[in-house]
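For this view, one protein chain was removed and the others were kept in their places.
Labels run A, B and C following the written order; every chain starts at residue 1.
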Amino acid sequence: MHIIENGNVAAAMGIRLCRATVIAAYPITPQTPLTEKLSEYIDSGQMKAEYIPVESEHSAMAVCIAAASAGARVSTATSANGLLYMHEQVQWASGARLPIVMCVVNRAVGAPWNIWNDQQDSVSQRDTGWMQLYCADHQQIIDTVIKAYWIAEKSSIPVMVCYDGYILSHTYMPFDLPEQEKVDLFLPPFRPDYVLSPAEPANLNTVTLPDTRVDIHGELAHGYMEIRYLLQEDLRNSLELIGQAEQRFSEIFGRGTDPYLEDYLCADAEYVALGMGSITYQLRVSVDALRAEGIKVGVMGLRVYRPFPDEAVAAALQGKKGVIVFEKALSYGYEGALASDLKAALYDRLAATGALPRVRGFIAGIGGRDIRTAELTSSLRSAIQETTHTGPLWIGLNL
Amino acid sequence: MSAKSTILSLPREEYVHPGTRACSGCGLAIAYRVGLKALGEDTMLIVPPSCLTVLQGLFPVAATKLPCLNVTFASTAAAATGIIAALKTQGNDHTTVAAWAGDGGTSDIGLQALSGAAERGDNFIYFCYDNEGYMNTGVQRSGTTPAGAITANTPFRGKPQQKKDVPAIMAAHHLSYVATCSAAYPLDLYDKVKNCLDYPGAKYFHIHIPCPPGWGYEPRHGIKIGRLAVETGYFDLYEIINGKLTLTAASEKLLEKRKLVPVREYFRAQSRFKVLTDEQIEEIQKQINEKWEGYYSTAG
Amino acid sequence: MDKDYLEIRWHGRGGQGAITAAKIVAGAAFASGYTGVVMAPSFGTERRGAPVMTSLKISKTKIYDLSPIERPDVVVVLDHLLLKEADVTGGLKPGGMIVLNTPAGHETYAFNGFGLATADVTAISVEAGLPHGMVNTGIIGSLEKAIRLLGIDILIRGIEEEFKTRRPERNSLAAKLAYEHTVTGD
Partner (left out) sequence: MGTRNYRRKTSHSESGPGDGGRTGSWRVERPVVDRSICIPARRGKEACFICWLFCPEIVVSRTIPPTIDLEYCKGCGICAEECPTKAITMMDEAKFAQEGKE
């Protein structure tokens, strides 16, 4: 059944359909309509859950960490400086292997204050041990929330579902509302391997020494390094899980694409544009325009940023003459983080073939600066025609 | 307050194993043991970084027999909220949720989360064990370090500021139950924990905790020092129930005796107060006397 | 024993001052021409009485390797009871030296393959007027007697500098007495 709603509501509906039972979130533009909608569902009895009006984002994640440790399926959502304030807890949640799903409604970070869209907030959290899934439209938002819970609970690794503030969060578009029965089929009730409780007492996350140490059964327990290694190992293995989630979702709901890369006209393309989120759909218009000019170009939307699908990306781009990366964030002091990750994947996987695609980086839409499609198209065209390499070019800069 | 406990009436069940990493003569170890006896087995604990984190054991060995969640420094009370919420969704309304944090974790870095949980009326007990400094990191001053005390970062002239009155801050949240206790009066602590279980919302305990390395005395004198703090009228034992303050145990007796041990004896027994001048001690004695005049007059 | 590059591991208990002792020896070594000096206390929850370990590397040239000592030339044991608790001689180089504070006689120990220097530093320190258990300055005297690296005088100056406001003369006396009374068995 199709409905027309904004991206925040799509996310809220996804959380409700997943039967999360503890919601803790602190208001921050542009995330607020999401948490308001959840409060409506709960107060109106449409959703059986505890809504915790926490006093900060740091506490929002604290509530989620504790509730998840005690066996509840939890949810939170935030943006920009809320996510940055929560950073200490974000690291804690992955270290504690808690399957928390958090919606990140992408917004520029301070200073200075800016409530509009870019992706600096979530991209800056790429090293925290969380998975990061990016959405290009409302259908992907609601579907990705549902997949995220399945992936998180299978891997015991928290997942961020990221979508563009305002451009998606506050924009109304039609999307199919999955039926509750199908979601219940896709996502079984939350049965963690261990639930903190008086019935089975344990002391979680206490000081862990550098070296391994014998436990009360005389067995050698892991040290801190092993625990962190196993997080990394499971994160890498999660690429496989993400594929299974896509497969399982499409079997039940009848829709699905490549789990890692959403491809538009790339099969015969010589050049491919790459990005994350709604900009990749806007780029389709530029691709169509350049195709009309006889330029063989396509666009790929990266749906999974962490764990980085380096193998899939390299395979998809093998033989292309060039890749043009469009990012709404950057690793200050160098270049777009996605561009760096892309080059690394291509270098690792394709250097031996002697045919490395050229990579050009663009930075656009920082702090909600409008990205005019015509400018996207001209940038894409110039990047294809020129061969010189320079650092990322900023589109729409008034300097 | 219900019937007064005696040593013999205390339950024998122990919830902490021996061989912890606490310092010899640790006041927290005494209060924590008795507190857990009062809480009992159907309890879930939340602990931020503090001496207790060390006392309760390093992975993979836990000195605490009860389920316990270690959390980040500023999030103790928020984590308690999370546990309560999860239990509620599981239809569990019997398990007691108890947070145990130090004075720094309570009065400084964790105050915001504590205020949020208190204002939300979450049903849990928050124990602040106040050894009056960041002892686990090497005796740095905290918000509750008393004025004049030497610490690692107030090394020569002692702490210039006054001790932050956290029980008053928590009472201002209109909590149903606020209490102060001392490791030197374990039975008073035990009875107050039992008493508070009948009250709704967030309950706040502020426990005075003598600390040998932090305060500078021989470990064997821990109980004497803790009692001196109360008998000098410097640290008062009381309950604030729905806003009304009543002195308890040894402080209640002082009300009847109307005679305080000179606070000088308390200061001179601890090397952390060695830079307090006689004038400063006189000034503090004056403040104590004024406070007690207040108690005497309200008691009538 | 290679006098150009030496690794010394100190075993003591929280509150016994092993770190201060190693620091004094480090300072004296530096002052006497060892340009490479690294003194690394063991990190963890040092509680009064709990076993702790400190490592001291001394070299004629700058030291770049800061990883823990695995094959010490010397182990200094500030409390004989530690012999039962910690593997104090673990990794000690063949022919390495053990410096041991113990009330027991030198002959009661049989560390074959290693040198041994013993003294009742606890008693000596009390005799020098220090509180019971403060053995960190005395043990320096025993160490110097055992390995004859820097000369007792430069160490005494280091002790008096470190303790200049806390009974320097008693601390240096403890080191002198320990230096004289330490039995090295050779």
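We take it that contacts are C-beta pairs under 8 Å (C-beta built on N, C-alpha and C of every residue); 3 or more make two chains touch, one makes a residue touch a chain.
Predicted model, so just to flag it, every value in this text is computed and none were measured.
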- Chains still shown that are in contact with the chain withheld from the display: A, B, C
- Residue in contact with the excluded chain [from B:164, B:221 or B:268]: B:221
- Message: I'm checking contacts with the chain that's been left out. Which of B:26, B:71 or B:135 qualifies?
- Response: B:26
- Message: So one chain is hidden, and I want to know which residue out of B:10, B:147 or B:275 touches that hidden chain in the complete assembly.
- Response: B:10
- Query: For the full complex, which residue in A:8, A:169 or A:208 touches the chain that was left out?
  - Reply: A:208
- Against the chain that's been left off, what residues of chain B make contact? List them. 7-8, 10, 12, 14, 16-22, 24-27, 29-30, 33-34, 57-65, 70, 186-187, 212, 218-224
- Message: Even though one chain is hidden, which residues of chain C still touch it in the full complex?
- Response: 13-14, 47-51, 81, 84-85, 103, 122, 132-133
- Note on the structure: Residue positions on chain A contacting the omitted chain are 95-97, 156, 192-194, 201-206, 208, 215-217, 219, 221-222, 224, 226-227, 230-231, 234
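Operating definition for what follows: only the chains that are shown with their structure count from here on.
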- Between chain A and chain B, tell me the centre distance in angstrom, where each centre is the average of that chain's C-alpha atoms. 43
- The positions of chain C in contact with two or more other chains are none
- Can you tell me which residues of chain B touch two or more of the remaining chains? 54, 58
- Where on chain B does chain C make contact in their complex? 21-24, 54, 58, 213
- Item | Touching residues on chain A, where the partner in the complex is chain B | 21-22, 24, 48-50, 52-56, 58-72, 74, 88-89, 92, 196-198, 200-209, 213-216, 221
- In the complex, chain C touches chain B at residues 45, 47-50
